[in-house]
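Got a structure here, written out as structure tokens. Questions coming.
For this depiction, one protein chain was excluded, whereas all remaining protein chains were kept in their positions.
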Amino acid sequence: MKLVVIGGGSSYTPELMEGLIAEIRSLPLRELYLVDIPPGQDKLEAVAGLCDRMLQKAGLAGTVKLRATLRRREALGGADFVISQFRAGGLQARVNDELLPLAYGIVGQETTGPGGFAQALRAIPEALALAREMEELCPEAWLINFTNPSGVVTEALQRYSAIKTVGLCNIPAIMRKTLAAFLEAPPHQLALHFTGLNHLSFVTRVTLAGNDIIARILPEPAAHFFAAASPALDPTEVSRLIGHLGLLPSPYLRYYYFPRQTFDEALKQARGPGTRAQQIMAFEKELLQRYRDPELNQKPPELSFRGGACYSEAAVSLMVSLCGGGPGEHVLNVRNDGAIPDLPARAVVETNCLVEKDAIRVLEAGPLPAAVRGLVQQVKAYEELTVEAAAEGDYRKAYQALLNHPLVRGADTARALLEEIINKNRPFLPQFGGYR
Amino acid sequence: MKLVVIGGGSSYTPELMEGLIAEIRSLPLRELYLVDIPPGQDKLEAVAGLCDRMLQKAGLAGTVKLRATLRRREALGGADFVISQFRAGGLQARVNDELLPLAYGIVGQETTGPGGFAQALRAIPEALALAREMEELCPEAWLINFTNPSGVVTEALQRYSAIKTVGLCNIPAIMRKTLAAFLEAPPHQLALHFTGLNHLSFVTRVTLAGNDIIARILPEPAAHFFAAASPALDPTEVSRLIGHLGLLPSPYLRYYYFPRQTFDEALKQARGPGTRAQQIMAFEKELLQRYRDPELNQKPPELSFRGGACYSEAAVSLMVSLCGGGPGEHVLNVRNDGAIPDLPARAVVETNCLVEKDAIRVLEAGPLPAAVRGLVQQVKAYEELTVEAAAEGDYRKAYQALLNHPLVRGADTARALLEEIINKNRPFLPQFGGYR
Amino acid sequence: MKLVVIGGGSSYTPELMEGLIAEIRSLPLRELYLVDIPPGQDKLEAVAGLCDRMLQKAGLAGTVKLRATLRRREALGGADFVISQFRAGGLQARVNDELLPLAYGIVGQETTGPGGFAQALRAIPEALALAREMEELCPEAWLINFTNPSGVVTEALQRYSAIKTVGLCNIPAIMRKTLAAFLEAPPHQLALHFTGLNHLSFVTRVTLAGNDIIARILPEPAAHFFAAASPALDPTEVSRLIGHLGLLPSPYLRYYYFPRQTFDEALKQARGPGTRAQQIMAFEKELLQRYRDPELNQKPPELSFRGGACYSEAAVSLMVSLCGGGPGEHVLNVRNDGAIPDLPARAVVETNCLVEKDAIRVLEAGPLPAAVRGLVQQVKAYEELTVEAAAEGDYRKAYQALLNHPLVRGADTARALLEEIINKNRPFLPQFGGYR
Partner (left out) sequence: MKLVVIGGGSSYTPELMEGLIAEIRSLPLRELYLVDIPPGQDKLEAVAGLCDRMLQKAGLAGTVKLRATLRRREALGGADFVISQFRAGGLQARVNDELLPLAYGIVGQETTGPGGFAQALRAIPEALALAREMEELCPEAWLINFTNPSGVVTEALQRYSAIKTVGLCNIPAIMRKTLAAFLEAPPHQLALHFTGLNHLSFVTRVTLAGNDIIARILPEPAAHFFAAASPALDPTEVSRLIGHLGLLPSPYLRYYYFPRQTFDEALKQARGPGTRAQQIMAFEKELLQRYRDPELNQKPPELSFRGGACYSEAAVSLMVSLCGGGPGEHVLNVRNDGAIPDLPARAVVETNCLVEKDAIRVLEAGPLPAAVRGLVQQVKAYEELTVEAAAEGDYRKAYQALLNHPLVRGADTARALLEEIINKNRPFLPQFGGYR
């Protein structure tokens, strides 16, 4: 098995490395290519060096061939799995995504709202270029997409390429772990059933050793977990929300259900310690310095502050199932095709799947609860328009996309945002007449 | 033919009377009952008096039997058509609907937003009580619903009663007339094709003498008409919006596309001359005084300031078609059943229908344009939850309804609004434990 | 307006000519091209000669330019309407279609069963070649398809070309006329609402001057009309069938509801006077002789024996509506798109449409009655497979098509039929490796 990681120079990669090593008995991994672009060469070398030492420590240096390269075409030839985790425009572009919407009274966020929209415009042409190369060089490989906004980029890949693509996110695994810790139960005994979209998903059922226990966690501790990331939320209101919904929403839903509070927090952060990306940039420098230490041969504990918990778990366990290491239930971003009948057949949705060797079988999620149907449909319309705008370079659809976003208030705001996003991201938007 | 008007004491009724008289050759009208409730007796008498004199002037006193009554059951027996135009809670409740949301930064409006929601909670139990009586006393009669919010009330009637119900609104007819005047064309040569929901509809095609001329009116003069009701809107932004949508939206869409500007206007109006309902209340007093003048035997021109233009035209021409006076195309609120495949089969939608004797045949509208699909789906989810909350007295669904409304920002706002709405409307909300 | 008739040498054409002349005030016809292929040159000349004299008699020789030609490309340039009425393989191929199935115990028929299947295999490549030329030479023209099997060929054109195509059949008009005669009512006061597929349609509602009178015609006289074409049917069984269905089926349904009796009749006819096509061939010779008479300047009454009644009416009145001569209700073969929610969106169905200038608006037909849903769905599956088999030259889909046909009993029969059909039609089936 040959695995290629696009954006391999990410500081997350040692976490993936650790996961691969842990599951090496279930995964016939022989070749691992870390691919990046020239501006990322330094990072790539630091990351690859550490990964190499991790392999040696695990006694796998002879088994797994590790390569770090800037030549993507060479890496892709004969690949079985390709993980896409590149970030179009790098962290600096993300800083812009986080700052720009604040001036419009809207939260600045990597995946939600105008920030996620800007990232999608940048990422989709890149992702499609990757898929074109895969169609030529490894047409049978699976493409596991982490590139954010994960659901939107996955939909673009499903719509405009023939490569077998599946989108992944670490949130479902994190929610499971958090809940397991609270219940003092082994995570593998806990199952969460998701419906909705990436970063817009809802848990409709929770089973512990097979027993439906959702009533035990609604509204508490569900509300507590939901609010954990946002100290500004009023616990009573959150508790009411969760109780009245009768569902456990992904923490990302806080941007929709508490737009004012989350905006205030984002503004405060931007004015104080810096946005999330700014903090990561500072921290990453140290982290990479740490990676370069020739004595370091394991994932340093500091990496956990970087975010991305469970990311390795989601990717590695999915590959194990796809390689035939035993069927498993995974929460994936896949083509809908009736699993959620209120959404278009071709839409990408985030829901539970049974994964077997080379096959992903979607579990019917059923109609969306009326309490959340409208929101999910509206965001899906925004996503569909974003996908088409990004893939086709269509200004009008880009305008329509923002006009449809629940966090964008008013047509004038949509228009102004769009112009500023295009201007600020011009080097990354060739489809809108930009240049590189 | 026997026609019963529920809420017959409305100051609009003389307009309906005028329309009935004008089409009396196409309508075999023999009995006309104006029904109202005791608090409206005075208004009813004034209105009925004028209507009577209008009939006499037209030489129809012998042909059409006019009755004004507070006894609804007697009126309904043997009815062929029932027009519902009552206003639950009267104009005073509407004033509250217009004022209450302003404190939350949301426009106060009769049918859109929290104001429309409050009105739906009051109107639906009343409308269903009417339908129960019709099932008993005139099960074959058509119920033509003008009671606002018209689409929502019609959906409640379709869902919870067996009476043949159709919802009407004067906006489609007004849009046609306005456009005809601009084009200097006879209105009957102009056809507008609507899709969407009541007060949330879009014109996708405009034909003049059969020629599709939508390109001639987009973005202008469409943008001009759209903005006419709201001087605060920036014409350039409106023009861009209409041009990028490629559709002509109902003017009511301004609340969604320009929420800040329309809120500012509503606030200014409330603080200045009074809300729309307050202005009407003042004006209506004079109007009714005018009606009481025994010399007056025609609709006074002042009525046109009252609003409701084309209301008579919509109702009378629909009845003419349903009575067999020749098939006609009408824009109606009807059960969807696939006409707009992106909305639930049982949803009520506003779209073009071919109406024949005792039959309404929906013209396939096709999938919603992606540019507006999400908004329409979200508002429909809000409407569905509102219908169920109102009919079942379900607090949780009422909360979910407001949570889903695009103009309500945040779960805390939804909760606070709901509590205040229920408190302020308690006498009219028996289903939520209110009393009368 | 320029009209091009493909298969213009058909002996039906004078009927079309008569219709065009009758409606000349509503149709701005300036050029009429009759196009045929070399083997039909003689017929074409005879037909064109008569048409010319008909124009002269009507005083239209100066107004309408008539051309008879074998050069299709020249004719198509700048066309506004193209009528396709060619018969791939001519009448001789139809004789084969009628005889071949008899050996398998199946009725031999022009459009239904294996005969219709063979004709579809021959006609679809020809129809698509015509559409290709139209895309190049007159991309905005309407293609009105009469080429049989009309629904299947229309679906192929909708699926595989961008030309605006609509399928027509004379059966709906005949049913209306027959019923009008029985009711002694003017045909224009009678409206029949169809649902289903071409030659597999059902009337669900009949209105006379707007009044629903279906109860007056079920089961009689409906059963009588249904059985008229087949003396072998037992009137009591037919009456029961119609009564229990609660619908008026197209007479072509007799092949499905009475397969044994209609087979027996076809066999008897083949052994006796000859199949329908054989009879027509004999008769047509005389008819064309008659056309060549330089004194004849009107449609000879004998043509009515040829069949095709109302064909001219259907085509001409459709063109009048599409040209803006006033909206009209027509029964057409159009893309489904939700009008009949039990059938695929892209399927072609036969149902009522409101036709306006350059626009066809489908009237929602609603779910198929359960009593006929299965049959219609099964035949549609057969049609879809036939369309794809014919367009793609796919043997396996051709086999699957026959396997799905309700009149073909057993996989062995399907296989044997397919082989014989391909062998017997080889010159006309280039897509299956045939030659010409």
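All chains are identified by letter, namely A, B and C, in their written order; residue positions are counted from 1 within each chain.
Convention: contacts are C-beta pairs under 8 Å (C-beta built on N, C-alpha and C of every residue); 3 or more make two chains touch, one makes a residue touch a chain.
No experiment lies behind these values; they were computed from the predicted model shown.
In the full complex, the chain left out of view touches A, C. Touch with the chain omitted from the figure is made, among A:Glu140, A:Asp358 or A:Glu419, by A:Asp358. The chain that is not drawn here is touched, among residues C:Gly59, C:Gly326, C:Gly374 or C:Pro427, by C:Gly374. Checked against the full complex, the candidates A:Pro38, A:Gly210 or A:Pro231 give a single residue touching the omitted chain, namely A:Gly210. Touching residues on chain C toward the chain that is not drawn are 234, 237-238, 240-241, 244-246, 257-261, 370-371, 373-375, 377-382, 384-385, 388, 396-397, 399-400, 403-404, 406, 409-412, 415. In the full complex, chain A touches the hidden chain at residues 191, 205, 207, 209-212, 324, 327, 329, 337-339, 341, 345, 354, 356-359, 361-364, 366.
Quick note on the criterion: only the chains that are shown with their structure count from here on.
Taken as a graph of touching chains, this assembly forms an open line, each chain in contact only with its neighbours along the path. The greatest centre-to-centre distance from chain C, using averaged C-alpha positions, is reached by A. Homomeric contact chain B/chain C: same residue numbering on both sides for over half of the interface positions. Chain nearest the geometric middle of the protein is B, using mean C-alpha positions. In this assembly, the C-alpha centroid of chain A lies 55 Å from the C-alpha centroid of chain C. Residues of chain C found to touch two or more other chains are absent.
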